[in-house]
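If you scroll down you'll find the structure; I have some questions about it.
Excluded from the complex is one protein chain; the other protein chains are retained at their positions.
Naming follows writing order (A and B), and every chain is counted from residue 1.
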Amino acid sequence: MSDPRRSSRGGAAYRDPVVTENAATDDARQALAAGARPRRFGAWYVAEHRFRVMRSYGQTILVTGFGEPLIYLYAMGVGLATLVDQNLGLEAQGVGYLVYVAPALLCSAALTTATIEFSYPVLLGYKWNPTFSGMHAGPISPGQIVDGLVISVVVRLAATVAIYFGFMLLFGAVPSPTGWLAIVIATLTGMAFGTLLMAYASTIRDDTGQLAMVERLIVLPLTLFSGTFFPLSELPWFLQWIGWISPLWHGTELARVATFGYPEPIWLSVVHVVVLVTMAVAGWAWSRRIAARRLAS
Amino acid sequence: MPQPVISAVDLVKRYGDVAAVDGLSFEVAAGESFGLLGPNGAGKSTTMRMIGAVSTRTGGELSILGLDPDRNGPDIRSQLGVVPQADNLDTELRVRENLLVYGRYFGLPRKVVAERADELLAFAQLEDKGDAKVDALSGGMKRRLTIARGLINDPRILLLDEPTTGLDPQARHILWDRLFRLKEQGKTLVLTTHYMDEAEQLCDRLIVVDHGRIMAEGTPAELIRRYSSREVLELRFGSDRNEEVARALEGSGDRVEVLPDRILVYTADGEAELERIVDAGLHPRTSLVRRSSLEDVFLRLTGRSLIE
Partner (left out) sequence: MSVVDHAIEHRGAGRRGVGALYAGNSRAVMYRGWRATRSTNWLVMLSGLFEPIFYLLSLGIGLGALVGTVAVDGQEVPYAAFIAPALLAVAAMNGAIYDSTWNVFFKIRFARLYEGMLATSLGPLDVALGEILLALLRGALYAVSFLLVMQVLGLTLSWWALLALPAVLLIAFGFASVGMAITSYLKSFQQMDWINFVMLPMFLFSATFYPLSVYPEAIQRIIQALPLWHGVELVRSLTTGAVDWGLLWHVAYFVVMIAVGLTFTTKRLRALFLD
């Protein structure tokens, strides 16, 4: 049924008798030629669109991008560190509180940024300002829309995290030469949570404040109970599971290995990587499935 | 005869048990202006989405530009311009940016897109609005921008779903004028509407759709000739006397249609018919003789008015 040579029934003869595999007519050949580039680069065009939108609130991005690392590193890494270091401290880790907490702040910033980029813009694109159906009415496929979002957020995350890392260097929070790996790790952490959130946001048809709930009941607890401001072991056992399933805990622990050689067995580091990659890929694939279903319905 | 650009045979779309489109067959030739006419819920938009290659058909065959939309969606869509019922312009971007971004979806080089964007802004009479925010535009301007956006890839076929619904009369006329120019340039237009005047203005040929089926097909003039009379006499006796008078009028003209608020008498000569009725002692509060329109065709075909 899907053979185009059979689908132009209805009496009309082919204008061009040369029948090639997929293009029976001039019209068809022209369409196939025009469709080639969007088929190949569609996701990049979507990313281009997203960058343009980001530029429209570029001022906000710049101020938060530079302001937040400064504020957080000073408040937590210097202010709070004064209190922690002069009291019990973190003798077990062998480093000051600034060095200990900085990778957590880095990954946490990635998580926050990913949350912003994968929540309201997704709801907006499907529902409030349905630009996704506009793209789909053009030659862009649902999967490419998702891919384009992913590309744009990876770039945004990497840039945000790199600036953050620059401030960490300025504060002297990165003793290890492998510290730059934390940029990659934090970006991956953001994507691990972000793509799952995108999948969830894609399913929302009736907006009753679900995203605010996610922020309060999931993102905030993740930030607070993922071994960020203190080792997971300081929490009672019945709260520690939050850390194990939290991309932020896996990301932060891994980033600590990179920035100050945090002692942990190599297999655990491998587990961190596997968990983060699995979450990111699963969320991505799930989002693509939902997009295909939702835009075709 | 040239190859049709759109060809549908027994096209069906089901949502669960409900058939939104129930066996439509039609063809659209290149350069033709083709209309789908019908009330809300007749299956027009569903048909448009299938033609737009964004909704898969449940049954039948559909070929757009010689390709199967199920398999060659992106290729087909690269040749279409789509103007949806609800504007989905990107409100986070400015007017001109909307065109730039959309052009890129078709893989067009930036320089080409920029040139076309300026041409199309002029075409849409929005030259001085390029840097405006989308939300600052009026309804008519937004619709023209959406049409300009649909033309950014120089499409073979332009799909318009209810292009003037929700616009004020002046904005409608400006829009019709723009669409008429496209028709003159030889673009293939496919549009849905539930406005008769719109169909008569813009369509070379149309199908009347109801409950997902085709009720009639032809040019506006043909349909009027076939399903209506030359003139229509509209009589109002007041809603309380309507029924009673209707019985007395039975047999007048070619046909009598009784609506809740008025009675329509189909006839070749409205004035003469009115005289006969007055002579018979029936005195309508108001009377009106007008040319027959597609509205009457629809009433004849479905037994109900289009805009309810």
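Criterion: a contact is a pair of C-beta atoms (placed from the backbone, for glycine too) under 8 Å apart; a residue touches a chain by one contact, two chains touch by 3 or more.
Just so it is clear, the model here is predicted, and its values are computed rather than measured.
Peer 1: Who does the absent chain touch among those shown?
Peer 2: A
Peer 1: Among the options A:Ala159, A:Leu235 or A:Val271, which residue touches the chain absent from this view?
Peer 2: Checking each option in A:Ala159, A:Leu235 or A:Val271, the one touching the absent chain turns out to be A:Leu235.
Peer 1: Among A:Gly94, A:Gly172, A:Pro221 or A:Pro263, which residue is in touch with the absent chain?
Peer 2: Considering the complete complex, A:Pro221 is the one touching the chain left out.
Peer 1: Out of A:Ala212, A:Ile245 or A:Val277, point to the residue that touches the absent chain in the complete complex.
Peer 2: A:Ala212
Peer 1: I need the residue numbers on chain A that touch the omitted chain, in ascending order.
Peer 2: Counting over the whole complex, chain A touches the hidden chain at residues 57, 59-60, 63-64, 67-68, 71-72, 75-76, 78-80, 82-84, 87-90, 97, 208-209, 212-213, 216-217, 220-221, 224-225, 229-230, 234-236, 239.
Heads up, the rule we're going with is that only the chains that are shown with their structure count from here on.
Peer 1: In their complex, what parts of chain A are in touch with chain B?
Peer 2: Residue positions touching the partner: 1-4, 6-15, 22-25, 27-28, 30-32, 34-42, 45-46, 48-49, 52-53, 56, 124, 129-131, 133-141, 295-297.
Peer 1: Which stretch or stretches of chain B touch chain A in the complex?
Peer 2: 1-5, 7, 9, 25, 27, 52, 54-56, 61-63, 65-68, 70-80, 82, 84, 86, 88-93, 97, 100-102, 104-107, 149, 153, 156
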